[in-house]
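To start, I am sharing the structure in question, which I have written as structure tokens.
For this depiction, one protein chain was excluded, whereas all remaining protein chains were kept in their positions.
Now for chain A:
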């Protein structure tokens, strides 16, 4: 087990630079305790990926990452035979029967392990990050389900490989597609939303050390106000940090209309959002 208590989770994640909300700390603790994969959902830029990295660092574990995308398949996620190498081996043509050659080319030496297989092989502790699961096609979910149920993988030519130590598994999703009920049932569920003001202030001050405390407070309040507006894309923690860095670089020590007006583009990505926010924050005069 990686953690002794919820407080232990918070404290050790904080050492790596990840500030966990009570919900995050509690759920990470339980995922470790119950040995279940953790499904993390939430808007972009709230630290879902970062969480898995932080857990790996804390655990002194290798981070194995399966980045999902449309079209990712078994040969990218699980394993694949190294055909080129197999061909070379065959054409090197030793004196042997086909059966002998076949046994040889379907051995570990010719196997290209992909993240899911890598994560369950070997004895060192691992954190398996299945990132942006919702981007993968539905068929891949079946594969994940299989691997995450038994933590074993069957390679027909080799036999079944079973994990000797189970990895700590984090799946992330932006919910662009609803994941199947079956996969959800395998996991503990954690929604990471935007942090509350106090936590976001701490994150900003940690990530942007030179920032003055009062300015950090103003930054977080403005971001909070933007999140209440009906925007196409509200700023996330990542944008808060970027904005704070920008303000620091601009040498601004307090906010005023001009500085907010000029740097709003760091927070908002769509032109109509910028226009709407400009009006609502009374920046028109600038």
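Going forward, a residue touches a chain if its C-beta (ideal position, glycine included) is under 8 Å from a C-beta of that chain, and two chains touch if they have at least 3 such contacts; residues count from 1.
Note that in this section contacts and distances are computed from a predicted model.
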Omitted chain, identified by the protein name its UniProt record gives, among "Sulfite reductase (NADPH) hemoprotein beta-component", "C-type cytochrome", "VWA domain-containing protein" or "Transketolase subunit B": "VWA domain-containing protein"
Sole residue of A:8, A:212 or A:257 that reaches the chain not shown, by the stated touch rule: A:257
Residue, one of A:188, A:238 or A:266, that touches the chain absent here: A:188
Touching the absent chain when the full complex is considered, from A:23, A:44, A:112 or A:158: A:23
Footprint left on chain A by the chain that the document does not show: 6, 22-23, 26-27, 29-31, 33-34, 36, 41, 175, 177-178, 181, 184-185, 188-191, 218, 221-222, 224-225, 228, 254-257, 260, 281-282
